[in-house]
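One structure, as structure tokens, below. Some questions next.
On to chain A.
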Amino acid sequence: MQIPLDNDLTKRYREQFGAAILDAVEDRKQAYLVIAAAQLAEIAGYSRDVEKFDLLEDYTAVDWPRREKRFDLVAILYSFPHNLRLRLKIPLADGETASSLVEIWPTANWLEREIFDMFGISFSGHPDMKRILLPEEWQGHPLRKDYDILQQDTAWVRENLGIESGQ
Partner candidate 1 sequence: MQDDAAQNQTLLGADELVLNMGPQHPSTHGVLRVKLKLDGERVRGTECVIGYLHRGVEKIAENRSYQQFAPYVDRMDYVAAVSNGLGYCEAVEKLLNVEAPPRAKVIRTIMTELQRIASHLVWLGTHALDIGALTPLFYCLREREEILKIFEKYCGARLTTHAFRIGGLQYEAYDSFEKDVERFCKDFERRIQEYVDLLTGNSIWIGRTRNVGVLSAEDCIALGASGPVLRASGVKWDLRKAQPYAAYDQYNFQIPVGTNGDTYDRYMVRMEEMRQSRLICLQAIENIPAGPILGKVGKVLKPPAGEIYHSIEAPKGILGYYIVSDGTTQPYRVRIRPPSFINLQALDKMARGHLVADVVAIIGTLDIVLGEVDR
Partner candidate 2 sequence: MLDKVIFFFFAGVAILSAGLMVTRRNAIHSAVFLITTLLATAGIFLQLRAEFIFIAQIILYVGGIMVLFVFVIMLVRLDVALHQIQFSRQKWVALLVTLALAAEVGVMLWSSRNVPGQGFLLPNAVPAGKLPPNTEALAGRLFDAYLLPFEIASVLLLVAMVGAVVMAKKRT
Partner candidate 3 sequence: MNPTLHAVLVFLETWWVELVSGVVIVAVVPLVAGYIVLVERKLMADMQARLGPMRVGPHGLLQPIADAVKLLIKEDIIPDNADKMVFWMAPVVSMTAALTSMGAIAFGPAFQVARDINVGLLFVIGVSSLGIFGIVLGGWASNSHYSIMGALRSTAQLVSYETAAGLALISGLLLAGTLKIRAIVDAQQHFGVWFVFLAPVAFFIYVVASIAETNRAPFDLPEAESELVAGYMTEYSGFRWALYFLGEYANMIVVGAVATTLFLGGWLRPFPNVRWMNWLDALPALFTAAVGAYCVYRAGKQPVRVQTWFMWGVALACFVVALILAVPLLVAPLKFLVPGLHGAFWFLLKISAYIYLFMWLRFTLPRYRFDQLMHLGWYILIPLAIVNVLAVGVAMILEMEYGWNRWLAMLLTTVITLATALFLLRLNDKRAAAASSAAPPPEEPSTEDSYAG
């Protein structure tokens, strides 16, 4: 159901950022732009200031382990003046850092920490990049598709109970 999108909004984005807009898609009447990670901060700033997407409604990630760039960062923007939503997708390879959006939308602070916690994607320029939901000493990032709870469990059992495996 994904169809290429070519409305005014995307045109403006393409004019502004050219090749950084990798793709523009409409999926079930919802629009998203795929953008290059390098331009993330500029595009985000432009979205807020010019296109009036003043609310960063949500910021998350999806893991596609078989892709070359395995992560998609997904920022869901909302514009109060236009009552409009837009998603930005930022493909990111493992180990690559994205620039932090905290300066643009302060709400990104905890959201980026959560992404770091769950996917291990770190953000440059974030004021306090550390885990948020899981304990500091946690190993691995659970929302990656290849995350294995057993590994952690076995390590814990070995350390605390002194037996080989709890399973």
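The candidates came about this way: all candidates are chains of the complex that A comes from, given by their letters.
Operating definition for what follows: contacts are C-beta pairs under 8 Å (C-beta built on N, C-alpha and C of every residue); 3 or more make two chains touch, one makes a residue touch a chain; residues count from 1.
Note that this is a predicted model, so its numbers are computed, not measured.
Asker: Between 1, 2 or 3, which touches chain A here in the complex?
Answerer: So the chain touching chain A in this assembly is 1.
Asker: Can you name the residues of chain A that touch candidate 1 in the complex?
Answerer: 1-2, 27-28, 30, 54-58, 60, 62-63, 74, 76, 80, 83, 85, 87, 105-107, 109-111, 118, 127-128, 131-135, 142-143, 145, 147
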